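Quick one: this structure, given as structure tokens, is what I'll be asking you about.
For this view, one protein chain was removed and the others were kept in their places.
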Amino acid sequence: MIYPLLAQLVQMTVILTLSPLLIGLVRKVKSRLQRRRGSSLIQPYRDLRRLLGKEAVVAENASWLFRIAPYFVFASTWVAAALIPTFSANLMFSWSGDLIAITALLGSARFALALAGMDVGTSFGGLGSSREMMIASLAEPAMLMIVFSVALIAGSTELSTIAGYMLNGQVGLRVSLAMALAALLIVAVAENGRIPVDNPATHLELTMVHEAMVLEYSGRHLAMIELAASLQLMLYLSMVACIFLPIGMAGNANEPLRDAVGFFAWLAKMAAGGMALGVAETIVAKMRVFRVPNFLGAALMLGLLGVLLLFVSRGM
Amino acid sequence: MPDPVTGILLTPIIAAAILVALPGYRLGAALNMLASFAALVFALTLLWDRPPTTQYLLVDDLNIVFVLLNCFVGFTTSSFSASYIGHEIQIGKLSLTNIRFYHAMYQIMLFGMNLALLANNIGLMWVAVELATLTTVMMVGLYRTAEALEAAWKYFILGSVGIALALFGTILVYLAARPVVGEGIDAMIWTNLFHAAPDFDSSLLNIAFVFLLLGYGTKVGLAPLHAWLPDAHAEGPTPISAVLSGLLLNVALYALLRFKVLLAANPNAIAPGPLMIGMGLLSLIFAAFMLYRRRDIKRMFAYSSIEHMGIIVFAFGMAGPLGNFAGLLQMTMHSLTKSGIFFCVGHIAQVKGSQKIADMGGLTASHPVLGWGLVAGMAAIAGLPPFGVFSSEFLVVSSTFVREPVLALLLVFGLLVAFGALLLRVTSVAFGPVIGPVGRVHASYIPMFAHFSLVLMAGIWLPPPLVTWFQHVAALLG
Amino acid sequence: MTFMSPHGLAFDIAHMLAGLLVLVSFMMLYQLRLLALLHVLGLHAFVLALSVAWQAHIQDAPHLYITAGMALAFKAILIPWALRRMVFQMGLHREIETVGGIGITMLAGIALVALSLQVMLPVTANADPVAREDIALALSVVLIGLLIMVTRQNAISQVVGFMSLENGINLAATGARGMPLVVEITVAFSILIAFIVVGVFLFRIRERFDTIDISELDRVRGGQM
Partner (left out) sequence: MMPIAWVIPCLLLLSAAGIVTARSAFGRVLVYGGCLLICTALGIGGFTALTAANQHLQLPVGLPWIGSNLRLDALAGFFLILIGLGGGGASLFALGYARHEEHPQRVLPFYPAFLAGMILVVLADDAFTFLFAWELMSLSSWALVMAHHREEANARAGYVYLIMATFSGLTLLLAFGLLAGDLGNYGFDSIRNNPPTADVAGVVMLVALVGAGSKAGLVPLHVWLPLAHPAAPSHVSALMSGVMTKVAVYGFIRIVFDLVGPTQWWAGTVVLAVGGITAVIGVLQALMERDLKRLLAYSTVENIGIVFIGLGLSLAFRANNLGAGAALALTAALFHALNHTTFKSLLFFGAGAVLHATGQRNMETLGGLIHRMKVTPFVFLIGCIAISGLPPLNGFASEWLTFQAVLLRPEFPQWGLKLIIPVDGALLALAAALASCCFVRAYGICFLGRPRSDAAAQARETDPWSLAAMILFATLCLLTGIIPGAVIDTLAPVARDLTGARMPVQLGDAWQTIVPIAASRSSYNGLLVFAFIVISILITVVTIHRLSAHGVRRAPPWDCGFPDPTPLSQYSAASFEQPIRRVFGTVLFRSKEIVDMPAPGDNRPAGIVRTIRDPVWDGIYRPLAATIGWIAGKSDLLAYLTIRSYLSFVFAALVVLLIALTIWQ
């Protein structure tokens, strides 16, 4: 009882504290690849501190919703992230929400953020919300299709069960899983607003999506949102790792040693993932907003194809 | 107290004789109502005092319903007519000379119809139907406008041809019966015919039925023999429209049913069902489409009568206990509802000074009673609950689908198409902006309410005696 | 004389008269001129009167003589005369406008006769063979009468068609041995015809319609619109 609770608390803290580092890592990798020195790995932490220290400038006609939204966004993302097994599947509350619930929690966060983007009543805010919801309207079903594929193979939508199933090695190579992985990567890129779907570094009016939504935010509100964004990135990477590469993850037993192994394995996976993302973002160009639906549509189709294959034949 | 049958038949004759001599409008209208009421009372006594069958007259389960209905609608229409015609005289649309013989004719018409219903002799029945036709022709032409005369003329010519065909059919029935029943009057008495029908020559009976179907079918208003009906309804005074739809069509239908029973009793004869089903469906679907382009409200409801006659004939054609029951119920409900609607429409037309649908609008706002009355009538005639037509259409459609799915689909299609047209027009009349004069009209709403409440009651609860009759008759009809 | 026919001379004469009526019906179909048509109508009624009288004789039913007499007086003489007067008074076209040529209507008439015979054929022998053939002929007359009504555009010729139809029915009614109410029915019918003629006349008197061509009458119909 106590042990899983501890594991849960550790998980929540770790994922929260390490997520800005992941952002820092991605930025660093990108800079190096662009032959720049780039900012320090811990620059995101500094940014957060700076933002927290500043007074919040709120637009004159912003409502209560504008001020609540950052907290809600952050909280939902954090809860979702807490449900993902990172180093251990032995989490106290992992059963309180399965993969579908995690997807939906992220949806709630996005819902709040999109509303906040429209609250002030500027054209950019609306633009960002509109595009974000359009992307989500394709990414979310694609994500659910991925969930379906995985759940049909593992016979469960619980992430801990899935991870356990994947760990015991009887899965083998499957077409549907490959499709799900490809789709998940696309969805992860889109949901986190990374290149080629969105560019977190841009403030060019016609191309921004996420940044347009949060344009009016400043100070601690912006800090919350930035933190939520980095949490989300880590969440997705952990999810990929948990489903497709659960090597090293601790099982259900209360063994601190295995948990430690799992923790370092997870760190390594995150590092690798962050670097891969940095590389990928460097070599790919951002696409036009109206090309994005095709990109995500491909993910949706891949996911659906995977599920169909599973319905037709269990062996696929 | 005389024998009820004699009372039913004699009262109108005596009343007509007095009314011919009676000057003035008010007195005539009052006497007209009184006589109709007396007939109704006599008809009610039939319920417990059923006189014996004679060579000429007969009261049985089948016609007692018709007679009661006839006398009831005859009475309510006479009271509606009193206020309606009074208003027409007031505004000068009718002069006293126009209506000199109106009330007398009305009584003779009632006499003709009651005689046709009570006749136990197919020849007498034919004569009575002709009498009723002739009197209604005169009434249709009452306004003496070019349109009214033309409608009367059309009615007259088509009716005459129909009646001639029916006579030919009657002669053929006699010929079929003669070898079995014997020469003379015996071979025309319905009760004899019914008992001897199994031995009749089936081929003669077949041909006879074709002629009777077309002959009386013209009176019923079945397509393609219907052409007289819309004009006669639209151009005649509204009480006559109510009587035509509510009674005359029924009388012709009754005649048709009598002969159908004969055919059903003969094992070798053709099944009358398919013929009736075919004509019924044709009438229903044809009338349903015709409803769309109607711009005259009375003409529209006339087409709706054709539609309903189609459904009724269809139901009797489908036969079986459910089909026949439904047919009888539908017929009764249609009489009450349609005449009620005509009462309502008559007042509306008087308020607006026009029968054109385009001249009416927003009635529920300007005249709530008339407007909602029309809406209720529309709902009732379209077979929506809580009105009685719903029960009969329920039985017709559901019992047909098991036996003949395609026919049921056609039936449903026709019902929907017809409803689409009716609803379209009634919506524009009852709702939307108010169009036309908004003055009050001195009108008696009682007949309309009486009809609609009966229909409403029948939709919720059917009196057990009525059900028993209907079931007997349904069994008789095969 | 039974060798001439299985039913005896009396029936043969009845048949002959009925056949004659069909023939006269064909003459009506053939007529293109109004006055001649009226003459043929008189002839038609005359043949009917003969036939009815003969039936009265062989059935020993004296009341049928009334019908015969009425047919003679009313339909063979009075009504053709009245119609003739109307034709003159109203200055009608003497030509009859037909739908389809005379040839086609004649062919149609023949087809109708064939149809009536065919329809009556299955009537079993026990249902009185005489009546069967009589009725077949009467049916032909009725159908031809209707055909005239349908193919002639002129109101008077339509009246004529209706009368010939009615003559066919009278033939059938009187041919049905022992049928009651025949006289009453023929009287009722005569009243009907009188109504029609008076109706035609009424329209004329009121001078609402220039001609009594019914298609003109139809043109003034209002109310539908």
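All chains are identified by letter, namely A, B and C, in their written order; residue positions are counted from 1 within each chain.
The working rule: a contact is a pair of C-beta atoms (placed from the backbone, for glycine too) under 8 Å apart; a residue touches a chain by one contact, two chains touch by 3 or more.
This one's a predicted model, so the numbers in the text were calculated from it and none came from an experiment.
> In the complete complex, the chain left out here touches which of the visible ones?
Missing chain, whole complex, touching shown chains: A, B, C.
> For the chain not shown, which residue from A:26, A:224 or A:239 touches it across the whole complex?
Within the whole complex, the residue contacting the unshown chain is A:224.
> Any idea which of A:15, A:115 or A:229 touches the chain not displayed?
A:115
> Of B:73, B:127 or B:214, which one is in contact with the hidden chain?
B:214
> Which of A:78, A:236 or A:266 touches the chain that is not shown?
A:78
> Please identify, in ascending order, the residues of subunit B that touch the omitted chain?
For subunit B, the residues touching the absent chain are 153-154, 157-158, 161-162, 165, 203, 206-207, 210-211, 213-214, 218, 224-225, 227-228, 230, 270, 275, 286, 289-293, 320-322, 362, 364-365, 375, 379, 382, 384-386, 390-391, 394-395, 397-403, 408-409, 412, 415-417, 419-421, 423-424, 427-428, 431-433, 459-462, 464, 467.
> If the missing chain were put back, which residues of subunit C would it touch?
On the side of subunit C, residues 99, 112, 115-116, 118-119, 122, 143, 146-147, 149-150, 152-153, 158, 214-215, 217-218, 221, 224 touch the unshown chain.
> At which residues does subunit A meet the chain that is not included here?
52-61, 63-65, 71-72, 74-76, 78-79, 82, 93, 95-98, 100-101, 104-105, 107-108, 110-111, 114-115, 117-127, 129-131, 133-134, 136-141, 144-145, 148, 151-152, 155-158, 161, 203, 205, 215-216, 219-220, 223-224, 289-290, 293, 300, 303-304, 307-308, 310-312, 314
Just so we're on the same page, only the chains that are shown with their structure count from here on.
> Select the category (line, ring, star, complete, other) that matches the graph of chains linked by touching.
If you draw each chain as a dot and join those that touch, the picture is no line, ring, star or complete graph.
> Compute the distance, rounded to whole Å, between the mean C-alpha positions of subunit A and subunit C.
98
> If you average the CA atoms of subunit B and of subunit C, how many Å lie between those two points?
31
> Hunt down the residues of subunit A that sit against at least two other chains at once, touch-wise.
Touching at least two other chains: none.
> On subunit C, where are the residues touching two or more other chains?
Residues of subunit C touching two or more partner chains: there are none.
> Under the touch definition given earlier, write down the residues of subunit C that touch subunit B in their complex.
Going through subunit C, the ones touching subunit B are 119-120, 122-124, 126-128, 131, 135, 138-139, 142, 146, 149, 158, 162, 165-166, 168-169, 172-173, 176-181, 184-185, 188-189, 192, 195-196, 199, 203, 208, 217-218, 220-225.
> Mind pulling up the subunit B residues that touch subunit C in the complex?
121, 123-124, 126-127, 130, 134, 146-147, 149-151, 153, 156-157, 160-161, 163-164, 167-168, 171-172, 174-176, 178-179, 183-185, 187-188, 201, 203-204, 207, 230-231, 234-235, 294-296, 299, 355
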